[in-house]
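Working notes for the structure below.
Yeah, one chain of the complex is gone here, protein chain that is, but the others are all in their spots.
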Amino acid sequence: MSQLELKNVTKKFGGLTAVGNVDLSVRKGSIHGLIGPNGAGKTTIFNLITHIYEPTEGEIFFEGKPIHQLPTHLISRAGITRTFQNIRLFKDLTTYENILTACHFNAQYNYLDAIARTKRYRVGEEVLRNNCELLIDILKLNDQRDILAKNLPYGYQRRLEIARAVALLPKMLLLDEPAAGMNPDETIQLLEIIKQIQNQFDLTVLIIEHHMDLIMNLCDRIMVLNFGRVLAEGTPQEIQNHPHVVEAYLGEGGH
Amino acid sequence: GEKPAAGPKGNTAGDTIKIGWIGSLTGDQAVWGTCESNTLQMLVDEANAAGGWKGKQLELVPLDYRGIAEESLTAARRLTTQDNVIAIIGPNTSGGSIALTPAVETSGVPAISTVGTNPLVTVTEDGAVKPFNFRVCFIDPYQGAVAAGYAYDVLGLRKAAVLYDQSIDYSKGLTEFFEKQFVHMGGEIVAKEAFNAGDTEFKTQLTKIKEADPQILFLPYFFKEVALTANQAEDIGLNVVMMGGDGWPSEQLMKMAKDSLQGDYFVNHLDYKDPAVADFNKQYMDAFGIAPELNGYLAYDAFLVLKAAVEKAENINSVEIAKALETVEVQGITGFIRMDAATHNPVGKDAAILKIEGDEYVFQQKYSIVPVE
Amino acid sequence: MNVTFFIQVLINGIAIGSVYALMAVGYSLVYSIMSFSNFAHGGVIMLGAYIGYYSGALFGLPIWAAILAAMLGCGLIAITIERAAYNPLRKRNAPPLYYIISAMGTSILLENLIVATIGPNFKTYPPLFTERSIEIGKIAIGKLDLLMLVISAVSLFLLVFLIDKTKIGMAIRATAYNLRASSLMGVNPDTVIFIVFGLGGAMAGVAGVLFGMRYVVYPQIGIITNKAFVGAVFGGLGSLPGAIIGSVLLGIIEVMASAYWSSNLQNLIAFVLLIFVLIVRPSGIMGVSTEDKA
Amino acid sequence: MNLSWYYISGILIFAGINLMAVQGLSLLTGFTGLFSFGHAGFMSIGAYTAAIVTSWLGAPFYVSLLSAGLFAGLISLIIGRLTLKLKGDYFVIATLGFGESVRLLFAFLESIGGARGFTIATSAHHTSLFDVVLVNAIGLIVMVNLIHSKHGRNLKAIREEELASRVIGIDVFKYKMSSFFISAFYAGVAGGLFAHYLLFIQPAMFQLIKSTELTIMVIFGGLGSITGSVIGAILLTALPEMLRFLNVWRFVIYGILVILIMILRPKGLMGGQELRLISWTRRLISKRKGGQA
Partner (left out) sequence: MMLQIKNLNVHYGGIHALRGVDIEVERGEIVTIIGSNGAGKSTLINAISGVVKASGGTILHDGKELAKKPNLIVKEGIVQVPEGRLIFANLTVADNLAMGAYLRKDHDGIAKDLEKVYTLFPRLLERKSQLAGTLSGGEQQMLAMGRGLMSDPELLLLDEPSLGLAPLLVNTIFEIIETIYKMGKTILLVEQNAYKALAVANRAYVLEQGRVVMEGPAAQLAGDPTIQEAYLGKRTT
């Protein structure tokens, strides 16, 4: 059953069609890859799903319900969250605080509980802290927990982005180039982490990457975009050998 | 509640007599405050040279309040309890003069406002007199009424326009009573326009006034804005007799707008040709190199009033001085001052009408009137 | 009310708007580069008025020379302020809020420095023109107003040319976006900041002298720049033409409110309108939205 | 010199009044990243509300404080609805416009005294040092508890990165509104305390400079630090009095000190840190060791 559906989605910037008539359907529980040359419109698709951009045309459904008119924060409440290609952490907060903040959905207490320090507040905070510890463990951020996000090296910032997104306990995770800035070894570690969280949190993942090792080893299905249009769609095997994909994206001997 | 039950004991002078002053040495009122404190320091030095009061030397404790009302209260709390002054002169705004009331009532130290013209400086909302608040200046109603009376009676003008500063109570008060009096006597207010403190452009209001074609334009505010108004009236070709209150006279007014103000009138407390005034002017000029502002004259009179009260009181104790102040009578340089025990306002002060001719403020006549209620 | 009245009021509005404009340009220039509201600008304008006054009164300089002296003096003052109050913050990558507080401290300092040294008294420029206005039929136009409008327009043109068309202008824009990146291109950020503050200060100098000539000089005249800030926001922060258009518009709105509604409400209407303009156009009239790409 | 307690307590009362407003502003500026030049406006709304409630309706003092806070808060909801979508300095200038509008409006309303001001009935309660300390203590506990909850963290997230906050499900606009409301509420209460201390209020007391002084206190103390705000409010209220020996130079030095603090301690006195003492007392109050920073 498909969890996320894009139907005939188009986004134009002035005269430029960044995304044109794209149909995409992501199966629940799968890991779906989104690849394509630079400027093909991949990030734009993420921005459309999370309603940071308004689609020029088309509809987006999540679990059968239309979401293209919901504001961003309600989309994440519905269960979709993402990471950013241009890292956007809470720069002056520590790793721990970044994650703890993102956990907020998981505690149900209101302003009055907080002010009066009721039992509900204390229990809620306990839950949040436990969630947070768990994520720090999984993403191996223990040594970084008290470092301000802006001072983390690039690779850790990426990992923290993922941790923060997973902290929402979403149903679907959109990852925008999570391995950028990582070396092959680290990329493999990341692959393991993504697999682990996908399993543990029962996630659907939509991932943009240029590291083919990662994509080919991770994804169940892959969609390739070029100039905003769908160039190909299929299993990793099919994509790897697709002549148009090789020509436009992978390059001869690229892999 | 900090209201005195049995009445405060007040401060008694020790080896020296300490007089507090609160006023603006900084902030946008500093021109006026500085003149007050200069004047008082000059008078204190002079009195000390002459042997002091009742054989005791005087000491002035001046505190700046930036023209910010609440700072006047803090300053008064300090002067009355830490510096043990026997009286406070100032401050130079109504807001500041009202704000210090709780402090002077708690400690029983009189405060004599120099230019706090708002009625509420000395009486409460329900008309009861405040035991420790006094003033030496006119209150608003009087000046406004005098200007209206003079314009109507003496100058024979019937159509008046008013431009006023709606953000200061002085200007609002004058306007209110000018209007009341002028209409009561049979005149007509053909235009009434407003601006806010800090504005520098009045041309639009003046253009509207010009359209209404008045015979006299009443400008009840201070010389800086008066000068700008007069010049801008000239700019847009509005030629009409202008009239104002005691906010006008200043050397600066003449510097800025002498040409635009020829033949115009203002209500004042004093005649600049009066020997007492001329003496003080010269003395101040010699000491500070510039002419005094109106505030200097009023500080001068506040000092005289205080001196009379100290002499009258049995002990140099602030509560006794406050009592004595209620009935004091002195010839000040702004006129004859008799304190009214029921209101703590000076009564019987004449108003002088002055006209600007050439470089001079030319005395026209004394003029008094019974304002309409 | 008739047409001449309307025209006269319009002229009054443009006149006061050009006062705001002259002040807003220097402020907007610094804003466009440093992205912070330089609340010390009013203080520098005030000093400009004093420099103009003293060079006229003490050294008997003609008016154009007094303006030049004020431009030079204020340029140096602005650069000094930058060195003393902002540069140390820049070195530590402090957020804009801190600059604003430092600027406020500076403006308190400048105002009170004048009170403490020169004193709080008013200073009056000698009249520049014997005939203060040109009369066309029943309508009068102040000569000084005209001069201010011309000076605002000319300085706008020169500044826009400098920023948009020259190489140093490009470097200024690049530095505005990212100081570190532009220094990695070989731009000396100190030079750029010197130029920007120097020009901003020089503009404050002109504004100060003309303000002083038109009105009167005292330590608190910097206050009036609040209106200029409002004008700049009206027009769109950081846009130089916006600063001028916004300021003139603000002037016109003020006088129109006063002429056709009530002078009691003139300022109130101006501020309320400001809020509504921002609701309709959140980046002012000429401003560009700065929403960055996700 | 023989210091007088009457004088010192007068300063402390003002410090406490400022602190109340500063606490609210600290939430808005330090924790939410919004910068307001209009809080004198909320203070004046609170001052007039409280004054009217006690003088005309004869209501008790603490009721008047509550209504002052609530009314200022109510107005903030309207203003916030209109302006909180604005970015950066546009919001700042809009709040400046709001503050000035309120002042001009009060000066225009003759029924409450206009520019001449409003005098509080002599029968009304007069703000004492005890009142100020009590109100601030309650305010502090509420504020600290709020900040150390998910709500406080969400505000900080908005301060840091708005887009990312939205993506993790924070309703940015709603949170900004709450922060604005709470800060206006605190400013309103401060206004009520102020009115009943002076027993006389006038629009001229709530000029732009009051708003900027409050902001200076917040930043001077250190953004994002409640302890810093406490220190900032007390120190900066007392500073002009402590500098009295400098005569006309005192605000020259005041200006220099403000600049120096920004330069030497670019994060303000406390810069995001809290004083230990506070967390001890907090721990005592909440009795459990939960709620660490």
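We just call them A, B, C and D in the order they show up, numbering each chain from 1.
Keep in mind that, in the parts below, a contact is a pair of C-beta atoms (placed from the backbone, for glycine too) under 8 Å apart; a residue touches a chain by one contact, two chains touch by 3 or more.
Computed from a prediction, not measured in an experiment: that's the story for all the values here.
**Student:** Mind giving the shown chains that are in contact with the missing chain?
**Tutor:** Looking at the complete complex, the unshown chain comes into contact with A, C.
**Student:** From the listed residues C:Val187, C:Ile245 or C:Leu268, report the one that touches the chain absent from this view.
**Tutor:** Selected residue, touching the omitted chain: C:Val187.
**Student:** For the chain not shown, which residue from A:Gly20, A:Gly36, A:Gly58 or A:Pro170 touches it across the whole complex?
**Tutor:** The single option touching the absent chain is A:Gly36.
**Student:** What residues on subunit A make contact with the chain left out of this view?
**Tutor:** Answer for subunit A: residues 13, 35-40, 43, 85-86, 151-156, 177, 180-188, 210, 212-213, 217, 248-251, 254-255 touch the chain left out.
**Student:** I need the residue numbers on subunit C that touch the omitted chain, in ascending order.
**Tutor:** Residues in contact with the chain left out: 167, 170-171, 173-174, 176-178, 180-189, 292-293.
Going forward, only the chains that are shown with their structure count from here on.
**Student:** So using the touch definition from the top, which pair is joined by more C-beta contacts, B-C or C-D?
**Tutor:** Looking at contacts between chains, C-D has the larger number.
**Student:** Distance from the CA centroid of subunit B to that of subunit C, rounded to the nearest Å?
**Tutor:** Whole-Å distance between the two chain centres: 36.
**Student:** Starting from the mean Cα coordinates of subunit A and subunit B, work out the distance between those two points in Å.
**Tutor:** One centre to the other, that is 72 Å.
**Student:** Calculate how many whole Å lie between the centre of subunit C and the centre of subunit D, each centre taken as the average of the chain's C-alpha atoms.
**Tutor:** 30
**Student:** Pull out every residue in subunit C that's touching 2 or more other chains.
**Tutor:** 112, 115-116, 264, 267, 294
**Student:** Of all the residues in subunit A, which ones touch at least 2 other chains?
**Tutor:** Touching at least two other chains: 52, 84, 88.
**Student:** Would you tell me which residues of subunit C are touching subunit D in their complex?
**Tutor:** 31, 36-37, 84-85, 88-89, 92, 94, 96-98, 100-102, 104-113, 115-116, 226, 229-230, 233, 237, 264-265, 267-268, 271-272, 274-275, 278-279, 282-284, 290, 294
**Student:** What does subunit A use to touch subunit D in their complex?
**Tutor:** 50, 52, 71-74, 76-77, 81-82, 84, 88-93, 97, 100-105, 107, 109, 111, 113-117, 121-122, 124-126, 128, 164-165, 167-168
**Student:** Provide the residue numbers of subunit D that touch subunit C in the complex, in ascending order.
**Tutor:** Those in contact with subunit C are residues 29, 35, 82-83, 85-90, 92-94, 96-98, 100-101, 104-105, 108, 163, 208, 212, 215-216, 219-220, 223, 248-252, 254-259, 262-263, 266-267.
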